[in-house]
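Note that one protein chain of the assembly has been removed; the remaining protein chains are unaltered in position.
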Amino acid sequence: MVVVAAFVLQFVFWLLLSGVFTPFLVAAGAGSAIAVVWFARRMDMVDVESFPLVMWRTTFHYWPWLLKEICKSGWTVTRIVLDPKLPVSPTLVRFRPLQRTPVGLVTHANSITLTPGTITIEATPEEFLVHGLTRDGAHGCVDSEMDRRVAALEGAP
Amino acid sequence: MTVGAQLVVDVASWALLLAGGFFSVVGALGLLRLPDFFTRMHGASVTDTLGAGLILLGLVLQAGLTLVAVKLLFLAIFIFFASPAATHALVKAALARGVKPQLAPEDPTSKP
Partner (left out) sequence: MFAAAALALLVAVALAIVRAVRGPTVFDRVQAGNTIGTIAMMLMAVMGFLAGRPEFLDLAIVYGLLNLVGTIAVLKFFRRGDLGAPADGET
């Protein structure tokens, strides 16, 4: 299943970059995709972590919410940067995330980093270390709605 | 497509392009103005997410339903996966090499 997904991804990427659909080029793309997947399998790189199929079904109502959050905090950071007084209060917070699987942890850490104003410095199952541009922004990451939403995503079988 | 619908799409994509350019400049300005390395990352993050996302969305509206639009969407999704990876690697490397973040003074929970 994961192998098929890897093949489809490589093949679609070939078609996207080529944009020419003659039989020879499509066959060459399929051959290249098979070769790449075969090499990746020999390197033990094709696994659930690189193709988290579990997340795909639930992804579509998480991403719009994440985009909304990015717009909101992006506007906050914009106002701080354009403010002549530059009202920053950089803060580090540590907290324990709710997620248990590696994919869930990476999703949560990347979501925090994507939202302007907060950056994940360290991400382990026991503890996240987050740097925030403002004190409110940093403390907003502790026990956040994002934490619960990502945990709900990985909870789906 | 009728002329009216074309006009609406054009105006929307121009607005998105201008907003994307604005946020890109704001992000670069943040990179310049903010006081230390860790806070500068937040400025760059505005460019990587809002600036790139809005400009590419504006271009998608101009491209219509073609392969070009699919390429633009791929580019946007790629930035959204790659930018946190690069940011995380940067911050971790900086912290490992001993760059200390400036912290707000009166915060009881901070421990670098």
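Here are some notes:
So that you can tell them apart, the chains are marked A and B in the order they are listed, and the count of residues begins at 1 in each.
Please note the rule applied: a contact is a pair of C-beta atoms (placed from the backbone, for glycine too) under 8 Å apart; a residue touches a chain by one contact, two chains touch by 3 or more.
Values in this document were obtained by computation on a predicted structure and should not be read as measured data.
Contacts to the hidden chain, counted on chain B, fall at residues 13-14, 17-18, 20-22, 24-25, 27-29, 31-32, 37, 40-41, 44, 47-48, 51-52, 55-56, 58-59, 62-63, 68, 71-72, 74-75, 78-79, 82-83, 85-86, 89-90, 93-94, 96-99.
The rule we apply is simple: only the chains that are shown with their structure count from here on.
Each chain gets a centre from the mean of its Cα atoms; for chain A and chain B, those two points are 15 Å apart.
For chain B in complex with chain A, the touching residues are 23, 26-27, 29-30, 33-36, 38-39, 41-43, 45-46, 49-50, 53, 67, 70-71, 74, 80-81, 83-85, 87-88, 91-92, 95, 101-104, 107, 109-112.
If you check the complex, the residues on chain A that touch chain B are 16, 19, 67, 70-71, 74, 77-78, 81-82, 86, 88-94, 109-110, 113-123, 131, 133, 135.
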